[in-house]
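Excluded from the complex is one protein chain; the other protein chains are retained at their positions.
And then subunit A:
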Amino acid sequence: MTIRDAVRLTAPGLYTAAGTDPGALWEALVAGKDTGRPAEFLAGPWPETDTAFLVDDPDAATLGVHRRVLRTSEKQARMALYGARLALAGPGERGPVGGPGWGLYLGLPTVDEELLRFGALDRLHRAAGSPGEVAALFGREVPPFSGLSHLNSTAAAHISAAFGLTGSMAAYSPFSDAGLEALIDGALSVAEGENAAALVGAVSPKAHPLLFAQYEELGWNGAVPGEGAAFLLAERAADGAADGGPAARLAGYGRAFGATEDDRAEAIAQAVHAALEMARTDAGGIGWVLPDAVWSAAGARAQRAALDRVFGALAHRPAECTSERATGVLGPAHPLAHVLLALHGLAGGRRLADGGDGVREEALPAPRALVLACGVRGQVCAVVLEGVGK
């Protein structure tokens, strides 16, 4: 038995600026809905936009947790917890959730932060030059639980605690490839019998002034950041989607690495070919491509060249679409948001096609979708999803 036969991807849970489920995102994309919000912390002529795709910070009631959880988490962890809650709502209705057979696989961003509250920076500016005063300021002003909340793993801890997950786990960081690494390894853990079910998810960085500085220095092309979380369940095929929700097979996956800009297009093409081979299909068997929301010019060029290489010879290339115009760039969560869109489309036999001035909905000509993740360092993951119907 292969991973394709052994595992079903079900239970989508999506939290983005477009709403709280893949259907809402689908509709927002088709309708061209403006889901951006003013990002008031930005000033000056750059970046050119003064909006970002922000989400509300979930409160304790929304998350279904005690208020103290909010003290030991930051927004990233809370978005992840909400995404997990959305995903597990359906499975929770059809039976108990959690326990030793329930694992957790996460893609987590790492955003360099100031740790001092922004409001304390003026005092830091004045204290500069006096290390003792600076140290004292840190002692007073560093938030009391930041030693916990700033660990990459906080999201995993709170999700495990909220849902009683005690199975095998892994957390990956920091860029979009981490989201698909979580999906591949989570699905493998179910296929290999390590877990009965694996909650797979990823979260974006929280939009923060220093996120812009970080992206800028890594070659940002001006793409607008977004916030959100995308989760799903990898279940044994025999157990999956008993609630009639959308489900898909992970028919194939591939990984590759292109260390330099010159290598990246080839690496992306290699990853796609590996995924197609594992899925026992070829470029013509793909009905829909969801490229990564690559946010560097070099990365975007490489991805375009790779897709041209793989699909260029086809008389009818599969339609492409990213969620970027309704969600912004979601970092590790972006490819998983695309996986959820693909589940939605595969279940209904529809796809989205990105035109010059909008997104249109079309019939899906082949029941397979290709989702890509291209990490900033050149790490590439590609997955082929195959519909299994309702």
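Here, a residue touches a chain if its C-beta (ideal position, glycine included) is under 8 Å from a C-beta of that chain, and two chains touch if they have at least 3 such contacts; residues count from 1.
To be clear about the criterion, contacts and distances are computed from a predicted model.
*Asks:* According to UniProt, what is the chain that's been left out of this complex called? Choose from "Energy-coupling factor transporter transmembrane protein EcfT", "Sensor histidine kinase", "4Fe-4S ferredoxin-type domain-containing protein" or "3-oxoacyl-(Acyl-carrier-protein) synthase II KasB".
*Replies:* Result for the unshown chain: "3-oxoacyl-(Acyl-carrier-protein) synthase II KasB".
*Asks:* Looking at the whole complex, which of A:L9, A:V55 or A:L165 touches the chain that is not displayed?
*Replies:* Considering all chains, including the one not shown, the answer is A:L165.
*Asks:* With the missing chain put back, one of A:A28, A:L54 or A:L104 would touch it. Which one?
*Replies:* Among A:A28, A:L54 or A:L104, only A:L104 touches the chain that is not shown.
*Asks:* Among the options A:A60, A:L218 or A:A297, which residue touches the chain absent from this view?
*Replies:* A:L218
*Asks:* Please output the residues of subunit A touching the missing chain, sorted low to high.
*Replies:* On the subunit A side, contact with the omitted chain comes from 1-3, 6, 40-47, 72, 98, 100, 103-104, 106, 108, 110-116, 118-119, 121-122, 124-125, 128, 131-132, 134-136, 138-139, 142-148, 150-154, 156-158, 160-175, 177-178, 181, 185, 188, 191-193, 209-210, 212-214, 216-218, 254-257, 259, 274, 277-278, 375-379.
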